[in-house]
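With one protein chain withheld, the remaining protein chains of the complex are depicted in position.
== chain A ==
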Amino acid sequence: MSELVIAGQRLNSRLFVGTGKYRDFALMREALEASGAEVVTVSVRRVEVGAAGHQGLLEALDWRRYRVLPNTAGARTAIEALRLARLGRALTGSEWVKLEVIPDPTYLLPDPLETYRAAEVLVQEGFTVLPYIAPDPVLAHKLARLGCATVMPLAAPIGSGQGLKNRAMLEIFARQRAVLPPVVVDAGLRWPSEAAGAMELGADAVLVNTAIAEAQDPVAMAAAFGQAVRAGRMAYEAGPMPERAFASPSSPTQGVPLPQPEEPL
């Protein structure tokens, strides 16, 4: 299986995972381990008492084993995203940022114009920008021309578990992958087969959070996603058989020991 390279960094897994929504840190650690993922997303939040998910993560994971990818979740505008990206870089020491600019709380759809504006500044400031976008190939090309390290089109709304709803658009991304940076399908998956499906289309990687964290057994589901992403990539590289309109027998058609038509039963 070929290696995934993003911004010159070789990655040992094509599955990226989030750290949100886990019941506790021990379960999260075990699930991350089972997933085999290297790239792990985190958010930047105020230090507050008793807020959900507001335990410090920096000391909860062995960051020598993972590549931290701070996100700008919570940003509704480019200005807010820049602030979160700079804080994320200060906190983690990583230049990588998952750029999310989301004004809409119902569907959590990203704002293409504000994302573009923020990406332009962040690239100039030396960030390695991984923008979360609607599956719009035109926007993807424009972000690629800015110097974004990946594009991250959404499969379905974040945390919805609706699966590969945007399959037709993701197929266009796949067909254009020669002129795009790595395509990381992000958000909305529920089953590992959907992750495999995205990889079979030609996606370079898949990012999963809720489908693992909210599974009844997150550790087993993390392992399943890890295997599905590998299987999907291997299948993509192996290349599928041609599709036919009619059936084609797999067993030889000659020499079948059938009774003569005139032989009585």
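By definition in this document, contacts are C-beta pairs under 8 Å (C-beta built on N, C-alpha and C of every residue); 3 or more make two chains touch, one makes a residue touch a chain; residues count from 1.
We take it that contacts and distances are computed from a predicted model.
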Which of "Thiamine biosynthesis protein ThiS", "Peptide/nickel transport system permease protein", "ABC transporter ATP-binding protein" or "Na(+)-translocating NADH-quinone reductase subunit D" matches, in UniProt, the chain that is not displayed: "Thiamine biosynthesis protein ThiS"
Which residue of A:11, A:78, A:118 or A:158 touches the chain not shown here: A:158
Selected residue (touches chain absent from view) among A:4, A:31 or A:44: A:44
Residue among A:19, A:35 or A:115 that touches the chain left out of view: A:19
Footprint left on chain A by the chain that the document does not show: 18-22, 28, 41-49, 53-59, 68, 70-71, 73, 83, 86-88, 90-92, 158-159, 187, 207, 209-210
